[in-house]
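Report on the structure given below.
In this view, the complex is presented without one of its protein chains, the others remaining in place.
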Amino acid sequence: MAVPVAAVRNVTKRFPGVVANDGVSLEFNAGEIHVLLGENGAGKSTLIGILAGMQQPDEGEILIGGRPVRITSPRASLELGIGTVFQHVLLVPSLTVIENLMLGGPWWRNLLRGPALARFRELSQLLGVEIDPDAQVGRLSLGEQQQVEIMRALWRGEKVLILDEPTSMLTPQGVKDLGAVMKRLRDKGVALILITHKLVEAYELGDRISVLRLGRLVGALPPERKRAMSEQEVTDAVIEMMFGTVAQHERDAEILVGRGRRTHRARHVDRAGPPRLQARGLATQATRGACPLRGVDFDLWPGEVLGIAGVDGNGQKHLAEMLAGQRAAASGTILLDGRDITADAVPERRRRGVRYVTDERLGEGTVGAFSVATNLVLKEIGAPPFFRRGVSDWDHIHDHARALIKRNDIRTPSEKTPVAKLSGGNIQKVLLARELNAEAGVVIFNKPTYGLDLQNTRLAHERILAGADQGLATIVISTDLDELLEISDRIGVMFQGHLAGIVENGPDVERKVGLLMTGAKAA
Amino acid sequence: MDSLLTEAFLTSLLFGAVTAGVPLLLAGLGEQVSEKAGVLNIGIEGMMLFGAYAGFVAAYCSGSFALGFVAGGIGGALVAALVVLLCIRYGLNQIVIGIAVTLGMEGLTALLHYFQFSRTYPRLDLAPAWALPLLSDIPVLGRALFTHNPIVYLAVLLVIALGWLFRATYIGLNLEAAGNKPAALDAAGVSVVKTRAFAVLATGFLSGIGGAYMANIGAGLFVPFMTGGAGFIGIVLAMLARGRPVWVLLGAALFGISLAMTTALQVAGINIPTDVVQMLPFAMVMLVLVIFARHSVLPPALGLPYVRGER
Partner (left out) sequence: MTAEAQQVARRGAPGSAGARDAMASVLRVAVPILLALAVGGIILLVLGKDPLAYYGYVARRGLLTWGGLQETLTRMSPLLLIAAGLIVAFRAGIWNLGGDGQFLLAAVITAALAPALVGTLPKVAILVACMIVSAAVAALWAVIPAVLKARYGINEIITSLMMSFLGISFANVLVKLFFWDPSTTVPQTRTLPVEERLPRLFDTTIHSGVLIALAVVILVHLMMTRTAFGLKLQVVGANPAAAVHAGLNVPWLTIATFTLSAALIGLGGSVEILGVFGTVRADWNPAFGLLVVPLVFLARFNGYAAIAFTLFFSALMIGGDSAARRIGVPQHFVLVLVALLLIFLAVVEYLDHQRRKRIGA
């Protein structure tokens, strides 16, 4: 058998309090798509961080072409022919495509456009894509940006290509295109490593599947075995690797698998009564880096979960912020129980029961350096009973925090711990505890499970559904269609600032949503 | 008012404008390099001051103005090295360290000056000027603009050189990436820390030369606190120039003229306080900001230390 292009052997990486990789051994072969599968926190990102030269393993070795190497920097990784496409776009938006690709060239030289353009055309052909090399990257679509990223990863050699959760920001069509590119590269002899937490992708794209859990390699399907199996068999095999048995972890498995085992939410929303929330012709001003809203209309009834699907950057952020009162409307009206709240700011809307659980938990949802207790009253500053005549009642604030911590099972050393020290799942619990109190009437969730592990994902879903069952009018914005299919009653799709059609959740909804995501009108 | 328009007056005004403007130009260009790379270099005043001191000492001891400029540049770069260590390497707050560096250098140079020169207050001879052939024969402008120390022409050439560097070289790309999206630069295999370190060292070198010019050419001697806020004006120029060296040149010219005006008016016997004239460029800049108030275009990562894995 041929020597693998790259391999890791017994790699262990520890962080304070966690073992991110625990004696992991893997091989990556030319002309093979190797899928690393695992939930958030399983250690996939650490492993690619090590291969990309971002981190050093504590133990174990990396072999390139059978020869042990040390990858001490991103440059060393690139020079070994390992290219990485990270989860978040790592391109300079103010530079052009070709400039981004040339970035990292020998600084003592002049910019050599000629050879760069030649290489660009070579790679365009290899990938089968067409992009203007002189377009400013910030103006490209996310899909195009990703293609540029792939080019950059292959720029200095096309031995190994690592893709970290590459589909999370693509349309269904974009995912298909990416799959085609990947297969093309595989056939040209590139060793591809695909990191994902979606079994569907693993099955469709992978030649070899390795499953990571809590930092360990818990199982693998070599190509010859995988080829012989149906999707159902692969699914069962992987779930067994992850959880031991299928039966005990049915819910986890559902989330993990997405398609195939999905249970549509079966509830009966009473839409005979008046809607709780009505949006009419909502539009916002364009801002740098975010798509504005253009004429968004919808109605939302109590007890209903409206899923908002769409590729990131199609106006979801503005929609959430506008409904919450954080962003001014350029035009349009929002009615809450028939009352116009368009001009109300965040505090008034909050008083009327509007809640917003943001996706940027540390970015805007909390103040990382402040205590859990302070963050739990962040939206009540100045309001009784925590503040009396503008004076803080810290005892009251801390009592309140202790109660919420207990009720919501927030894992924190104390209510005085800075919130940034908590795990992502626990920060999310802080947000949920703050937003979902008794007075809530309408809740907007923006990517509520983004970055969470299975257990916390499940908890968040349960929380959302429990709220809806109690009569909350709920909006869930997510780029994860599977998630929306699982918990929504209806699904609308954001496309270039429009809410392009709202469809009832049910059979065949996926095809309709997929169409809408590409800009087609509602069927 | 006739005296205002005499040839002698205009010549001395413009000549003075160049003398006053060149240190600002060098400081502004230097700061621009740092800002491009995402470093807010508030310590530039300290770098100028130490450059002025080092440049003066070198020129005084060796008798060579060229050596004075080299020493000034190296002096400024030494101070910059401290900023590199504390802010770039250790990621400490750039504003705090910048102010510390400025205060420290104010104190240190005053102290050194006191122990070395406070009794003698030595002066340098008049600096050699280099009249550009042909150009220096133009009436008024020739004398005013084209008979200066070679460093002046170099400073103006630097405007073009930096413009080219920013647009057409790998270094320019690296600087842009370091200020705009450091993680992208890191992923491309270029060290963000090194890129920013070189940028700050370049800033120190340029502003150090600017300081040396103030001491050796402008004043002919070193005086404690002599930069008098020139570094801060450099920061202002760089911020307003939005990454374009030509705008730094224009800004430096504007400030240079008004600084020169204060002395020129006194010479001409016009009786208004120099402070009025000194206010003009600041008032003008503020007015521009108020009227054309838009979001100032600064690199998104300005002032933030880069830590791999944190976004």
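Side notes on the structure shown:
To keep things simple, chains are lettered A and B as they appear, and every chain counts its residues starting from 1.
We adopt the following convention: a contact is a pair of C-beta atoms (placed from the backbone, for glycine too) under 8 Å apart; a residue touches a chain by one contact, two chains touch by 3 or more.
All values reported here derive from a predicted model rather than from experimental measurement.
Shown chains touched by the hidden chain across the complete assembly: A, B. Interface note for the absent chain: among B:61, B:138 or B:286, the touching residue is B:286. Screening A:364, A:439 or A:504 for touch with the missing chain picks out A:364. Across B:86, B:199 or B:212, the residue that sits in touch with the chain not pictured is B:86.
Against the chain not shown here, chain B presents residues 40, 42, 82, 86, 90-93, 95-97, 99-108, 110-111, 114-115, 224, 229, 232-233, 235-236, 239-240, 273, 275-276, 278-279, 282-283, 285-286, 289-290, 293-296, 298. Those residues of chain A that touch the chain absent from the view are 16-17, 324-326, 345-347, 350, 356, 358, 360, 363-371, 373-374, 378-379, 381-382, 387, 390-392, 394, 414, 416-418.
Heads up, the rule we're going with is that only the chains that are shown with their structure count from here on.
On the side of chain A, the complex with chain B involves touching residues 49, 52, 54, 73-79, 84, 86, 88, 90-95, 99-100, 102-111, 152. Interface residues of chain B facing chain A in the complex, by the touch rule stated above, are 168-171, 173-174, 176-177, 180-181, 183-191, 308-309, 311.
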